[in-house]
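With one protein chain removed, the remaining protein chains of the complex are shown where they sit.
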Amino acid sequence: MTTLAMSKALNEGLRRALERDQKVLLMGEDVGKLGGVFRVTDGLQKDFGESRVIDTPLGESGIIGTAIGLALRGYRPVCEIQFDGFVFPAFNQIASQLAQMQLRSLGHVSLPIVIRIPFGGGIGAVEHHSESPEAYFAHRAGLRVVACSNPADAFTMIQQAVARTDPVIFFEPKRRYWDRGEVDLALDPGDAYPLDRAKIIVAGTDVTVLAYGPMVKTSLEAAAAAQEDGRSIEVIDLRSLSPFDAETVCAAVERTGRCVVVHEAPVFAGLGAEIAARVTEQCFYHLEAPVMRVGGFSTPYPPSRLEDHYLPDLDRILDAVDRTFGY
Amino acid sequence: MTELKQFKLPDVGEGLTEADIVKWHVRPGDKVVVNQIIVEIETAKAMVELPSPFEGVVAGLLVGEGETADVGTPIISVDVSGGSGEMTGAPADTERLPRAVSPAERAGGSGSAGADIEDLVPSTPAQAAAKPGVQAGPTPKQQRQPVLVGYGVKLGRTTRRSRKPGAAGSGSIQVPPPPGARPPATAADAPAAAADARVTVLAKPPVRKLARELGVDLAPIEGTGPSGSITRADVRAAAARRAAPGLVAAAPRLAAAIAGAAAGPREERVGVRGVRKHTARAVAASAFTAPHVTEFLQLDMTATMEASQRVRDLPEFKGVRVSPLLFVAKALLLAVARNPMINSSWDDAADEIVVKRYVNLGIAAATGRGLIVPNIKDAHALSLPALARALSGLAETARAGKTTLTDLQGGTITISNVGVFGVDSGTPILTPGEAAILAFGQVREMPWVHEAELAVRKVCTLALSFDHRIVDGDLGSAVLRDVGAMLEDPVRMLAWA
Partner (left out) sequence: MTVDMDGAAAAAPDLPSVDGLAGAAQELVQLLTPEGERAEHPRYSLELSADEIRALYRDLVLVRRIDSEAGALQRQGELGIWASLLGQEAAQVGSGRALGPRDMAFPTYREHGVAWCRGLDPMKLLELFRGVSHGGWDPAAHNFHLYSIVIGSQALHATGYAMGIQRDGETGEDGAAAIVYFGDGATSQGDVNESFIWASVFNAPVVFFCQNNQWAISEPLEKQSRIPLYQRARGFGFPGIRVDGNDVLACLAVTRAALQAAREGQGPTLIEAYTYRMGAHTTSDDPTRYRLAADLEAWKLKDPIERVKAYLIRGAMTSASFFEGIEKEAAELGTQIRRACLSMPDPRPAQIFEHVYAEPHPLMAAEREQFTAYLSSFANEEGAR
């Protein structure tokens, strides 16, 4: 086992992917010489060459569109969108082309493309650098959407995503890039926890908290704090947002009878809404209280001096937990 | 013989539901070939020429020039019987291609429209039907509203498609079907933090609210709703029942079902959930794993019955329920002390028999939700009054549905009182994890040989089932004999205590 920061764990995972399959390419702005603005691709162009680790011109639509062309030619591009807020120019290529080529071709064409997107806030940044756009992509059939929350998962999930035949939008919680954790660098991704399953991180009896990406750590902190109050909080890392692991989640909620979903994205029409509806429908008779959602307000992401008020924290999560006990 | 085909006004994609017939290029009797331009129509101030889909002879023009037709209405009928086939089309000449006609052209148009009118079939389908050789088309059930791109918007309808019986509500999208109630005992795979697990209660929010308002505890209620959930009626019935508790609650739903069976359908399906489900699993597991042998002993209980009466009056037993069960329990505990091997379990994995040095005495209890076997911990160490209190406390708790998981776990030997059901004996099935179970039946007066003479005595039958992997006939019989001896002469308990 090695202790690694999440960004380094991703770097190691990408390295393995490049070594494993000659058709894997990395492409994006500043990913080559600079090694990425978060250093996630550090050192890879030096070792694998400019042909495989490509510094692209500045255009998100161009990055994804040419990646599609490369995939049509048999390559497996891993694209980087530098920040969440900059994915929107590429939205047409992702939504109209990447997501639909499988159906358009009746299965003749698959596009095994991974789009890595650092997402979420809490880094004191200016506009467009703290977004959580995962719901737009989860809503688009034809795409798979995942979010890692810790270094060990980051290492295996990125490799698993690259190995997939379907396109994968891979969200990386940027404020957790520097969090360190134990990573088994010898673990084969084929033996690792499956990409599309949720994981119970901490078992509990009183309420099931569902989180992904940056909110997993916050939820664990909330669970620890709740123990002092004598509350036993279960924390599940969803990991896969689309498809959603209803089996694991519903089994858990049926045991505890209470559920709280946490994400940074605004609550209104966020992923929590889909999860809440689905859990309510499938676990109805087991529910002691409605499924609660904790997330951002229905506003654009605020200036960084206000972001601590905007982002869900330990207290907001526990407040939601308390409210589930008010029924 | 004629074979008539009709060309229905198509969706030409102009965003209207109808079009005007401006000018027919053919008349009845004319020969037409596929793709030959036969009519100009006007939609939203644009003119479109329509090519014929058929080859043959024009039989009738069904909509007149200047008339408006809905999309989907037949506008021309063509007799295709004579042709070489409808497929050979017009030559690919740009002049013949369907094209939009400019307003300027239209304004200076040919003006031959008027001459054709008297040859036209009347415009309404009904009138057309009156003419021989012309069929009026059926009004299309589903029309489309043409839009700029594609076939156009389907117009709505106001009637439902009819469903097959029993099919209602099957259209909801959900991933796994909702599982039934989880019984408390199988929470073994639940997180270990469960110190005392709740019995999972299934009730939707309004029902929970009602229960709270009426002060009714949902846990012991057997739900009659979907998936075994508790309904409002169940809650109200429980509230009413609170006024009249019974010794053993019969299964009300089953009784009602049987009562209703005469009047209603010939079968009733009773869901297997909760405690009943768990019991079913447990007895099946037990019965098919441990080789069961049952031995019987019929004995004269008269002395015990008298002793029971005298003990009841003792001050130590004031307020405590004393019944023959107390004596059977005590006898069994003493028999276990004399024959420890009967109080053990079979460890398959280790190929070992685990002999317990304590007795957690299980008492099979029939509750409204089914059979459960709570046990009295360390019963061997209890005084008789304490044992009596434990027994009645156990029964009360079971009736109230408040038996905890801990109560249900860890038993080492069981007693099953089948006498309350009015039978003499039975072949009890071992509680999983135990080596023996003692059933005793009803005490009733029977002819007996007492002191070498026929007498009427209080007689009951004991049945001891044991796990033949652990207990051989020798041991089983010894235990049974011991218990029987103590019940025939309770003073013997003093000797063996």
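Details
Just so it is clear, A and B label the chains in written order, and each chain counts residues from 1 on its own.
Criterion: a contact is a pair of C-beta atoms (placed from the backbone, for glycine too) under 8 Å apart; a residue touches a chain by one contact, two chains touch by 3 or more.
This one's a predicted model, so the numbers in the text were calculated from it and none came from an experiment.
Residue in contact with the omitted chain (choice from A:L4, A:L26 or A:A67): A:A67.
Across A:M1, A:L34 or A:V109, the single residue that touches the chain missing here is A:V109. Touch with the chain omitted from the figure is made, among B:R163, B:R310 or B:R338, by B:R163. Within the complete assembly, residues 25, 51, 56-57, 59, 61-62, 64-75, 89, 92-93, 96-97, 100-110, 141-142, 144, 164-166, 243-244, 246 of chain A touch the chain that is not shown. Although one chain is not shown, part of chain B still touches it, namely residues 7-8, 10-14, 34-35, 45-51, 53, 87-89, 91-92, 94, 97-105, 142, 147-151, 161-164, 167, 170-176.
The rule is short, and it goes like this: only the chains that are shown with their structure count from here on.
Per-chain CA centroids place chain A at a distance of 36 Å from chain B. Within the complex formed with chain A, the chain B residues making contact are 172, 174-176, 178-179, 182, 187, 190-194, 200, 202-205, 208, 226-227, 229. Chain A contributes residues 203-205, 232, 234, 246-247, 250, 254-255, 257, 278, 281-288, 290, 327 to its touches with chain B in the complex.
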